[in-house]
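Apart from one protein chain that is not included, each protein chain of the complex appears where it belongs.
Letters A, B and C mark the chains as written, and numbering starts fresh at 1 in each.
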Amino acid sequence: MAHGHNEHHIMPLKTYLKVAGALFLLTFLTVGAHVLREHFEPFSAVIAFAIASVKAYLVMAFFMHLKYDVPSNRLIFATGFLFLALLFGICMLDIYTRIFQGNVL
Amino acid sequence: MNWLIVMNKLLLAKSAVAGTFMPVQATEISKQVDNLYGFLVVVSFVSCAILIGGMIYFAVKYKRKTQNDKTAYITHDTRLEVLWSVIPLIVFLLVFAWGWIIYHDMRTMPTNALEIQVTGKQWAWSVDYKNGVKASEVVVPVNRDVKLILASDDVIHSFYVPSFRIKQDAVPGRYTALWFRAEKLGEFHVFCTEYCGTSHSRMLTKLRVVSQADFDKWLTEESDVSGLPLAQRGAKIFQTRACASCHSVDSPVVKVGPSLKARWGTPLNVEDGTTGVFDENYVRESVMLPQQKIAKGFPKPSPMPSFQGQLSEAEMIALIEYIKGLN
Amino acid sequence: MSTSRLVNGVEVASHYRDANHQYQSNKEGLWLFMVTEILMFGGLFVGYIIFHGIYPEMFAEGARSLDWKMGFINTLVLIFSSFTMALGIYFIQVKQNKKATIALAVTIACGFVFMLIKYLEYTHKFHLGLYPGRMLHMHEGAPEHANLGMYFGFYYCMTGLHGIHVMIGMGLIGWVMIKNMRGDFNEKYFTPVEGVGIFWHIVDLIWIFLFPLLYLVG
Partner (left out) sequence: MGHVSTGKSYINEEPGLKSWFTSLDHKRIAILYFVAVMTFFLIGGIMALLLRLELFSPNTAGSVMEHIPNFLRKAGDTPADLYNQVMTYHGAMMVFMVIVPGIPAIFGNFFLPLQIGAKDVAFPRLNLLSWYVFMAGAALAVSTFFFSKIDTGWTFYTPYSIRSGTSVVMMVVAAFIMGMSSILTGLNFIVTVHKLRAPGMTMWRMPLFCWAIYSTAIIQVLATPILAITLLLLAMERTFGVGIFDPKLGGDPVLFQHFFWFYSHPAVYIMILPAMGIISELITTYSKKTIFGYTAIAYSSIGIAAVSFFVWGHHLFVSGQSEVAGIVFSFLTMLVGVPTAIKMFNWLATLYKGSIEFRAPLLYALGFLFLFAIGGMTGVILAVTAVDVHFHDTYFVVAHFHYVMVGGTLMAIMGGLFHWFPKIFGKMHSETGAIMSWVFIFIGFNVTFFPQFILGAKGMPRRYFDYIPEYEQLNKISTVGSWLIATGFIIALITVIKGLTSGAKAPKNPWGSKTLEWHAESPPIMHNFEQDPIVTAGPYEYK
């Protein structure tokens, strides 16, 4: 309860507008990169997801107010992604080592 | 030092324990597994003795005497706690490494092994040799590396030979493999250990270890079935196709499907109400298209697989001849 | 047992010390719930990426049948709705509850537009016979890859589950909008709006990744 009586942080309207603007811009950027994807191969996927991650950050930090929330809530939300990475990481570990293990078949 | 004596005793106990309650050790790997297992049992026994023994000792010694017993106020002891975290960790890492070494051997396929294709399907194993011999049991020569390539026709099965301490799932859609080098002659159980439905517990077969000479003889004999009388050939097919896992032939007991004992020529009640006679055409239809005429009182859809395209006409005739002979 | 009392115009359940205590607890509960949403969708993403790695060509074939322009419009619609949702909370915070109602209404409208576009996409797919899994039955030509149904399995699972969330979100926003019109919220108490808002942003967040995953990378 770090905020005491002033528990609700109010972000100025201008920030909302800026964030929304940035999100729109990034969406156009994504599509732009998609249209011109031949020039970016083999990185087009990386670009698309990098942009998506930036957008996700903006939504989480500003729209979801995580930037101004208590640290424990940030930690809780991050845990979700962490455990997702775990599931992904180990499944990939199995599947890729299965493909490359020459000695079994 | 005392430690050495203790270690020595442990090792002795270990070899005494290794193999206790375990099936015959028929391969080198099985001895290694049993050694490791024996060590684990001893370690488990020692730690259980410390824990359970300590617990009983304390419980008796510090039994409440009066309502106002004073108890010691001990909150922790860092040295002790580190000790009983680190010692188990070391033991665990030791057995992990030991297990890894053996596991790596199990998973590393030998070169120049005799390759046999084993396919699981509900609920029988079918075994294919390079020369075209098809069998329902695995016959292998002694003292020779054998590699089984496992596949499955339907669901996951698991090929398990307790005496060899080996097991591997047969996964549909891909191949898996296991290998062994049998050192003992004899017959060994093969179980299916991945739950696969109705007759999971009857998906058994034998693994027969014979001498190289007997193996060669068996392989030639098996590949030369065309000389046999029709009914005997049929019996062979009945066996290799594992028909016996669902149909009994020596008694009227129902396993999964109807018994075939003294069935030939008898009247037939089909599940949809029609009737007929148990004759050549009915048997043929039931083998090729099992869902067509299911006998009354048996599950619908029938669990029987279709053998359409798998049995030649010649084999079908032999099979029918065999069933006729069961009367 | 939950009896409540009124503290500074905020209803506080008896097991909380004060309004802030209650607010912080509710907020934490919300975030925990959002973690489960992320993980649930995440499972689908993991499956998608793994099979995309195994069958890249099949997935490319599937992605070609999607119209990225539709996805693009939907992305814009959802981002805009996220913006209006955030505005809704902002207006309650600055005591402009009427404007908040409008912002929430616009958010719901965006939800409708999103679902409408989804509906058009789905019906178009159905028209072509692009159903999930074994129901896939292309009316013109045959799929290049026999298991194309898997791509559409993922497509319908992911967009379908997302669509269900959009609809639930619309319902929830409708609920807080009505509550707001009744004057249940003030600058001190608007936890339900904030909760629904976070839910709606999660829906947006998931779509931000679904769009490149399904429509662009393929």
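By definition in this document, a contact is a pair of C-beta atoms (placed from the backbone, for glycine too) under 8 Å apart; a residue touches a chain by one contact, two chains touch by 3 or more.
Everything numeric in this text was worked out from a predicted model, so none of it was measured.
The chain not displayed here makes contact, within the full complex, with A, B, C.
Only one of the listed residues, B:Ser126, B:Ser158 or B:Ser286, touches the absent chain: B:Ser158. Only one residue in the set C:Ile73, C:Cys157 or C:Met181 touches the chain that does not appear here, and it is C:Cys157.
Across B:Tyr37, B:Tyr129, B:Phe215 or B:Tyr322, the residue that sits in touch with the chain not pictured is B:Tyr37. Against the chain not displayed here, chain C makes contact via residues 1-2, 13-16, 21, 24-26, 28-29, 32-33, 35-44, 47, 50-51, 54-55, 131-135, 146-147, 149-150, 153-154, 156-157, 161.
Although one chain is not shown, part of chain B still touches it, namely residues 21-23, 32-33, 36-37, 40-41, 43-44, 47-48, 51-52, 54-55, 58-59, 62-65, 69-77, 80-81, 84-85, 88-89, 92-93, 95-96, 98-104, 106-107, 154-156, 158, 160, 162-163, 165-169, 171-174, 176, 189, 191-202, 204, 254, 256, 297-301. For chain A, the residues in touch with the chain missing from this view are 72, 79-80, 83, 86-87, 90-91, 93-95, 97-98, 101, 104.
As a working rule, only the chains that are shown with their structure count from here on.
Centre-to-centre separation between chain A and chain B, using Cα means, comes to 48 Å.
Counting partner chains per residue, chain B has no residue touching two or more of them.
Here chain A touches chain C in the complex through residues 1, 3-5, 7-8, 10-11, 13, 16, 19-20, 23-24, 27, 30-31, 34, 37, 44-45, 48-49, 51-52, 55-56, 59-60, 62-65, 69-70, 72-73, 76-77, 79-81, 83-84, 87-88, 91-92, 95, going by the rule given at the top. Contact residues on chain C toward chain A in their complex (touch as defined above): 20-21, 23-24, 27-28, 31-32, 34-36, 38-39, 42-43, 45-46, 49-50, 53-54, 68, 72, 75-76, 79-80, 82-83, 85-87, 90, 93-94, 187-188, 194, 197-198, 201, 204-205, 208-209, 211-212, 216-217.
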